[in-house]
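Sharing a structure below in structure tokens format, with a few things to ask.
For this depiction, one protein chain was excluded, whereas all remaining protein chains were kept in their positions.
As written, the chain order gives the labels A and B, with residue 1 at the start of each chain.
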Amino acid sequence: MCLGIPGRIVGIVDEQGLRMGEIDFGGVTRKVCLAYVPEALVGDYAIVHAGFAISRVDEAEAARTLELAREIETRLAEEDES
Amino acid sequence: MSGSDRNGSPASLGCPVPTRKGEVIVLGHGSGGRLTSELVNRVFLPALSNPLLDCLNDSAEVQVGTSRVVFTTDSFVVNPLRFPGGDIGSLAVNGTVNDLAVAGGRPIGLSAAFILEEGLPIAELEAIVQSMRRAADRAGVAVIAADTKVVEHGKADGLFITTSGIGVVAGGIELGAERIQVGDAVLVSGPIGDHGIAVMSAREGLEFQTTTVSDSAPLNGLVSRMLESGGAIRCMRDPTRGGVATVINELAKSSGVEIVIEETAVPVRNGVRAACEILGLDPLYVACEGRLVAIVDSAGAEQVLAAMRHHPLGGSSCRIGAVIRSGGPRVLLRTAFGTTRPLDVLAGAQLPRIC
Partner (left out) sequence: MKFLDEFRDAAAVRTLLERIRATITRPWIIMEVCGGQTHTIVHYGLDELLPREVTLVHGPGCPVCVTPIEMIDFAIELSTRQGLTLCSFGDMLRVPGSTCDLFDARAAGADVRVVYSPLDALDLARREPMREVVFFAVGFETTAPTTAMAVHQAARLKVPNFSVIVAHVRVPPAIEAILSADDNRVQGFLAAGHVCTVMGIDEYWPLVERFKVPIVVTGFEPVDLLQGVEMCVAQLEQGRAEVENQYARSVRNAGNVTARDLLAEVFIFVDRRWRGLDTLPKSALSLSDRYAAYDAIRRFGLTQARANEPMECRAGEVLRGLLKPTQCPAFGSSCTPDHPLGAPMVSSEGACAAYFRAGRLATAAAEETEAK
């Protein structure tokens, strides 16, 4: 449900017909099932829950979210002023 | 096995386990948390009570002639027997030495009693005992008494070791939770949670690869430096099962004070942090085996830290909190955002979670 942690794919193998990957969580690596992220490649980041990657992290969106969070005023406030 | 459900009607399902909650020992009783202390208060203290035991310290000090002798006992039931950074043997030696050291004692000798499981490979036992010798040499101590017993297959997880240790406290060393004062600083000797994560990484069902190794090490050398530093040390503890949070709660309880820990000040290695994130654990409750927590007079805190940092086992020593008022016992954690939350003792052990 909840605990989904981002990690970087450092290797991909096929095991028993399943696409599996080594994911580096910044000091810890673990084997994770990549069957649900067929588009993900080595070097990509994925969100991992219960041993499965459930999404590929969209790095552009991540940057945009942070940028929005750090703006001192929202664009809404700017629109009000104009 | 079936029983009837709560309404008494014949049921297809009842709890097949005889409901003896509270009547049998559960694993949580061994976690070092609330269940453990409840068991101690319910069973052991009433039966065995005496002024020394009642202090509930990790060791007891007795006067023998003109000497102040400290005496401690411990048992080691770790699984797996060997893990990155150590094994049950080195763990047993270091753990016992550390209980003596944080009481201000110079370790004199240890005893070790081995309970061997039928079927344990002798080669494995040899490796572990040789590791104990190396650990003892490193700590400058010897195993001066030993015993072995064998139990049937299935009764001992391979090997259990019970130790005891004796040490001598030099004149002028006075340590104890009753000496803690408002304004004192809380110090830790290095990054926390290494041991717990190292062991977990080797445990079946939770395997992950990490460079984290157990921090298991003898702290008597570090403690000597600290006691010579000139700063006033009130009390020390070595956090083991239950982690740093548990020992700080013990100290708060013994002295009746309120302690605040600054979350951002607590040192945690990246690998430990990552493993805790994946498993949903809080590093403050993960076991260490080569660290100590010290409460010191804040006026001398920098001196003590300088002495610690000069020792190989104390290079990352730092201040993590303060004793803020009397009228506790309470331990609080101040987050990176300035809010505080209680840092309580857990009931049992932390479990990995998905939620």
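In this text, contacts are C-beta pairs under 8 Å (C-beta built on N, C-alpha and C of every residue); 3 or more make two chains touch, one makes a residue touch a chain.
Note that the structure is a prediction, hence the values are computed from the model and not measured.
Check B:Leu52, B:Val182, B:Ala299 or B:Ile354 against the missing chain and you find that the one touching it is B:Ile354. Within subunit A, the residues in touch with the undisplayed chain are 1-6, 8, 16-18, 25-26, 33, 35-38, 45, 47, 49-52, 54-55, 57-59, 61-62, 64-66, 68-74, 76-77. In the full complex, subunit B contacts the hidden chain through residues 1, 5-7, 11-21, 24-28, 34, 205-206, 270, 273-274, 277-280, 327, 330, 332, 335-337, 339-342, 344, 347-348, 351-355.
Just so it is clear, only the chains that are shown with their structure count from here on.
By the touch criterion given at the top, residues 1-3, 5, 25-30, 48-50 of subunit A touch subunit B in their complex. Residues 201, 207-212, 269-275, 277-278, 280, 353-355 of subunit B touch subunit A in their complex.
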